[in-house]
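Let's turn to chain A:
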Amino acid sequence: MFKTTADLLIKSHPLRVVQGRFFAAAVAEPKSEDRLQSFRTFEADPSKHNTNHQSQFYKVDSTDKKVLFQYGGLPKSFQIQAKTFNETCLMVRDPSIQIINHLKTIDYTQPPIKFVLYGKKGCGKTLTLAHIMHYAYKNDFLIVHVPWVGNWMRRCKDTSNSETKPGFIDLNIDAAAWLVHFKTQNANILENPELKTTIDIQWNKRECTPIGSSLLELIDQGINRIRFASNCVNYLAEEVKKLSQSGLCRTLLAIDGFNAFFYPNTRVFTEKKEMVPPSRVTLTEGFLNLTKFDWKNSVIVVTVDEIAIAEKDQISHYPRYLLGKSGFEHLDPFLPVEVKDYSEKEHQSIMDYYRERKWIHSYPGQNDELYFLSGGNPFRLMNLCNAL
Partner candidate 1 sequence: MCATKVLFSRCFAVSKLNTPILSYIQQNSMSVYPNYYIEPIYRKETQQELVKTGEISKYSHIPTKATLNGQTCSDSYDPVIALFTNYVMRQGLKALAREQMDKCFENIKRLQLEKYHKCTTEEEKLKIELDPKKVFHEAINNSKPLLQLTGVKRGGVRYQVPMPITDRRSEFIAMNWLVDAGKEKDRKVRFAMQLARELVDASNNTGKVVKRKQDLHRQCEANKAFAHYRWS
Partner candidate 2 sequence: MRLFPPLAFIKRSRAVPQEPVPYKYSVPLKLKQGVSNKGGKISEVCCIHEMSVMFSCLKDNEFQQQLCHKEVESFQKCYTSFLTDKNQRSEREMKGLLTPGEKRMTSKQLNVLLKKYPNLE
């Protein structure tokens, strides 16, 4: 269930420590106390982050982390790092500040605005999304978060034929796991008694969720009766839409690896071993429904990622290629936000952070050498620093 964008990288691109012949200039490094301020910010509330905090680290509260990312949402390698460092710190970077600023200013009575995060492999799209989610959590958004769509389309737990829709495939265990994830993320908001279902849902002859029962009941129904989990997700999506429309809650839809919904090849198979396109997976329907324009009081942030699709097609990291024609038309007009490689300042900052956490031991010219070797790519830098 873990979201593993960056982890998949290890398989797809086995990174080797490139030990080239080059001459690193010795740079006199300032003392760590002077720089402590420059790479760390004590502003733990993401809603107060602005461009002044750029390329600084802030600590995510452990309770927040537990609520938001207990069932996925952070790359596995990042989780390991966080465990080793004994704290979870995120860097305040340009794309997340941009989006958070937009979130502060946009008119929520209008249809939702779609932000698409894109960037090369291992650039930090997922962590940017995590930062935005943290902001949303702090500002009492209802968070509809899919940790990694690739987990459904490329390594689903089980498949079964849908009972309600002929020809469709249910991923019930995955759906139930997602419901649990949704429930933990929004535990506070779901306690609000005003969040009620608007239609009668007849599961089968005996079981039904009557109109006016709370959302929690609907979710619990999905979790307890795993057979209905996929349908439950779709109903939940519809309900969330209606509730936001009526102004009872403000919703952030965050989907990581959104392009997997539009990539024609999946690893979901029917009983006859035929491949199922994503459009025939029940879960797809609910989330594509959520990414339409026909509701309001909400905002949509999705990431498109090369790793969500098969390795042979990982050619470009741009959204039009990854989404395909249908995906692009589904999202259009959206606001593309690029997550770039580290700038020099960000690189300096993360190197200081690593040193402060006693993760690497410095030698003269280390920063320049590593910036050169990693090419500014955060994931590659992390791998390079592992051995130092």
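What we mean here is this: contacts are C-beta pairs under 8 Å (C-beta built on N, C-alpha and C of every residue); 3 or more make two chains touch, one makes a residue touch a chain; residues count from 1.
A quick word on the picks: all candidates are chains of the complex that A comes from, given by their letters.
Predicted, not measured: the structure shown is a model, and the values here were computed from it.
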Looking at 1 or 2, only one should touch chain A in the complex. Which number is that? 1
Which of the residues in chain A end up touching candidate 1 in this complex? 14, 16-17, 19-24, 80, 84-86, 357-359, 361, 363-366, 369, 386-388
